[in-house]
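Up next is chain A:
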Amino acid sequence: MHLDHSHDGPSAVSADARRPDGSRRALRIGLGGPVGSGKTATVAALCRALRDELSLAVVTNDIYTREDAEFLLREAVLPPERITAVETGACPHTAIRDDISANLEAVEDLEDEVGPLDLILVESGGDNLTATFSKGLVDAQIFVIDVAGGDDIPRKGGPGVTTADLLVVNKTDLAPYVGSDLARMAADAKAQRAELPVVFQSLRSETGVRDVAAWARAQLAAWTA
Partner candidate 1 sequence: MSRAALLVLADGRFPAGGHAHSGGAEAAVKAGRITGGASLEDFCRGRLHTAGLVSASLAAAAVLGLDVRELDAAADARTPSPALRAAARKLGRQLLRAARATWPGDELDAVAREFPKGAHQPVVLGLAARAAGLEAVDAAYCAAYESVSGPASATVRLLSLDPFDATGALARLAPELDRVVDRAVEAARRAVDDGVDALPAASGPLLEIGAEAHAAWAVRLFAS
Partner candidate 2 sequence: MTVTGVRATARILARDDGRGGTSLPVLEGDGPLALRRTRASGAEARVMLVGAMSGPLGGDRFAVEAKVAEGARLSVGSAAATIALPGQTKGEAHYDIRLDVADGGELAWLPEQLISARGSDLYVTTRVELGARARLVLREEQVLGRAGEEPGRLTSRLTVRVEGRAVLDQELACGPGAPGGWDGSAVLGGRRAVGQLVVVRPEFAAEPVAARMLGEEAALMPLAGPAVLVSAVAADALRLRRLLDEALAALG
């Protein structure tokens, strides 16, 4: 690599931690997890919780192109120019793991157009338990599952549950209705993840997305330190 790469314009080729001008770029956090587990709702709640203190943007990776982006636009969690949809050709995990080129264009375009940004949330399209983000795309990742998807998911493990920097068990308010055992889920998650953190949340409760937002703030503090 030549020194002039960092100065005159052409965007970085990989997940360089600095912008072309040498300043530290926005932290990128990925949110993955199965269909319907509440990824988009968590992104929306995070935006509401953090938008007054941070400069935020969101990239969605939909199975059917723009659905999640349009949900976020409808909910008006951020101004529309801060939300971008990446089209994934029926393979959402490919776009966040095997071929991250479209997502990298999207995050760089957001930095160029509405930056400087503090935090970019990259939401994966709903996929299966093996879908994880490439380290070339995000700096940290959250895996979102929910109690209604079966309380044996933490026990089954898989790369998302086991290795994500944060595991979120969502919709805890539904546990009594679907017969999910939260204590067992917590124990299984602990067994799979050792010291990696787990958050149980219900976005309908008063605390809402508080714990995930706190985790994101801590990630950002470590990133900019």
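Selection rule: all candidates are chains of the complex that A comes from, given by their letters.
The rule is simple: a contact is a pair of C-beta atoms (placed from the backbone, for glycine too) under 8 Å apart; a residue touches a chain by one contact, two chains touch by 3 or more; residues count from 1.
Being a predicted model, the structure only gives us computed values, none of them experimental.
*Asks:* For chain A, which of the options 1 or 2 is its touching partner in this complex?
*Replies:* Selected candidate: 1.
*Asks:* Could you list, by residue number, the parts of chain A that touch candidate 1 in their complex?
*Replies:* 1-2, 4-5, 8-11, 13-14, 63-67, 86-91, 94-95, 98-102, 104-105
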